[in-house]
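All protein chains but one are shown at their positions in the complex.
After this line comes chain A, so read on.
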Amino acid sequence: MPSRVPSRVPADGEVVVRLTDVRKDFGDCTALDGVSLEIRAGEAVAVMGPSGSGKSTLLNLVSGLDRPSAGSVVVGGEDLGALGEKGLALFRRHRVGMVFQFFHLLDDLPALDNVALVGQLDGLGARAARQRATELLEGLGIADRGDVHPASLSGGERQRVAVARALMNRPALLLADEPTGALDTRSGEAVVELLTDLHALGQTLVLVTHDARLAERCASRVVEVVDGRIAGARAVRRDR
């Protein structure tokens, strides 16, 4: 579990993500069509739907990895459509943390440097960045694997490193795209617990999954996407 709660947490209830009538086309194919969605600070939203429904596209738009063909995407008060490439890069660096299904760690770097990298890109000194990265890895229970390169880590360990990297710059919003999709059951379970704990600590979370169990355990709200449209949304009730 991370030792520190992300520091850039907006006030509870504040709208962190606002999608208004968003459309995304890939050539002739429309991946998202007229999607409007609001996510408030402190929420954990699971975006669910069948393959090809547009879940990951939605996440890419929220993370600033992609731009909408129409409509607006506002995250943390920032209209992503108004940002240039550099602005989007800085947005990703400061406002969001991304966890991918296939981890996407840099094979060149040991686990510790994969995490520290994000801070160093922002001008943090090597020592301070490694210090923060070590703390994050300790919080995730893999501090002893810091010197190991990704190729020698297990799937679960890689995903924990990816989560640590996502948290490095204390993002307001943590985005996870099928975070357990490439993991065995045991490793997946550990990642679910990790995300649940992060949400419990106040981290706003958006995760894309078609794993209903994951959604039920991590999310406070589930949004259904079908054929590029929001098909429905429901609150998750759980006893904790």
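Everything below uses one rule, namely that a residue touches a chain if its C-beta (ideal position, glycine included) is under 8 Å from a C-beta of that chain, and two chains touch if they have at least 3 such contacts; residues count from 1.
Convention: contacts and distances are computed from a predicted model.
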Protein name as given in UniProt for the chain not displayed, "Threonine/Serine exporter ThrE domain-containing protein", "Putative ABC transport system permease protein", "RNA polymerase sigma factor ECF family 11" or "Transketolase family protein": "Putative ABC transport system permease protein"
Touch with the omitted chain, as defined above, among A:104, A:170, A:210 or A:229: A:104
Touching residue (missing chain; options A:48, A:117, A:153 or A:218): A:117
Residue touching the undisplayed chain, where the options are A:33, A:66 or A:157: A:66
Residue touching the undisplayed chain, where the options are A:18, A:40, A:130 or A:145: A:130
Residues of chain A (touch criterion as defined above) contacting the omitted chain: 56, 60, 63, 65-66, 85-86, 89-90, 92-94, 98, 100, 104-110, 113, 116-118, 120-122, 125-127, 130, 147, 149, 151, 165, 169
